[in-house]
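For this depiction, one protein chain was excluded, whereas all remaining protein chains were kept in their positions.
And now, subunit A:
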Amino acid sequence: MAIVELKNVAKNYGSQIKGASSSNAVDNFNLVTRDGEFVVLVGPSGCGKSTTMRMIAGLERNTEGEILISGRDVSQVPPKERDIAMVFQSYALYPHMSVAENMAFSLRLKKRPAEEIKQKIDEAAQTLGIQHLLERKPRELSGGQRQRVALGRAIVRDPQVFLMDEPLSNLDAKLRVDMRAEIVKLHKRLNVTTFYVTHDQVEAMTMGERIVVMKDGKIQQIDTPINLYEFPANRFVAGFIGNPSMNFLPAKHVDGVVSGDGYRLSLDAAHRAAMASRGAADVWAGIRPEHLRLSDAAATNRIEGTVDVVETLGAVTMVQLSVGEHAVSAQLPGHRKVQLGDTLTLTCDSDKLHLFDNESELAIAREPTAASSAAEA
């Protein structure tokens, strides 16, 4: 268990790899974990999340800044002396060793007594339900079983920090959901500080105590799942977190109302106050599909469009509309019958509306309340 601190950490491959870009792969990364926290790094591919994890592991050296594990600066310390365990996307099991040997490898290198090694392997195998596989070779295992062995190899070590690099992305959808829950349970039991890298925002939302959203090597926002959902710091986070993703409409602000071709939305008090100083400005209006509902033409907040696509999922019906020249998706109750080509009027509550600056794309006047911030700290 440990507190991990990253201070102004940056990585530049420029001098290391031929043809690498001279800009930073990870830039100005700052984060302090709690002891035993589960932190998820999420972002599209190439955003620097894996590089960040590899720097914590010591597989890459940070070119700037400091990485501290339990207060010790490990920036120049080789991986094996950092007391971390890592689960790889490919599992990276040693193909020529049995499951038991895979799990024993690190302990044998540390010259632990055979008795202790056996006991630890048995414990881990029990926890993960792989007792019957101990004598098998990795190639004789299914993907899910390999995944468990990879986890087992990490937990027998009692490391200070767990690093998991997209550990579930090679599993099929059903198994992924099961393993997701299992990893969370495992973390609750072991209470070891864990970094988890994924490109899947659903995985991030369901597993992370705190989520670091990254893009182009830069942190976009660090927050709890619910705060990311309710108070995205910018348009990227708003679009990335939440499934289906948020609708964005370019809108003109006049006197507490933002509008465009086919939509007119009035602002709540907080937005009104923030927009007052901006006057007539162009902004992005963001609305989540699940906050849209059917309404009549008389509603103050309304979005009108014709139905392009209808996806009936049973519990809900996903509808895509053309609003002016923009596409808007809405999540409607499953029992609603919607036909292609219908003209629908949708509405949403003003306090569910998000506004983003037209240029910086930063959120306007949407911040976590004092209560939710306190919960996070």
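Note that a contact is a pair of C-beta atoms (placed from the backbone, for glycine too) under 8 Å apart; a residue touches a chain by one contact, two chains touch by 3 or more; residues count from 1.
Basically, contacts and distances are computed from a predicted model.
Missing chain, UniProt protein name, picked from "NADH-quinone oxidoreductase subunit N", "Cysteine desulfurase", "MerR family transcriptional regulator" or "Carbohydrate ABC transporter permease": "Carbohydrate ABC transporter permease". Among A:42, A:85, A:164 or A:179, only A:85 touches the chain that is left out of the view.
Contact residues of subunit A toward the unshown chain are 16-18, 57-59, 78-80, 84-86, 88-90, 92-96, 105-106, 109-110, 153, 157.
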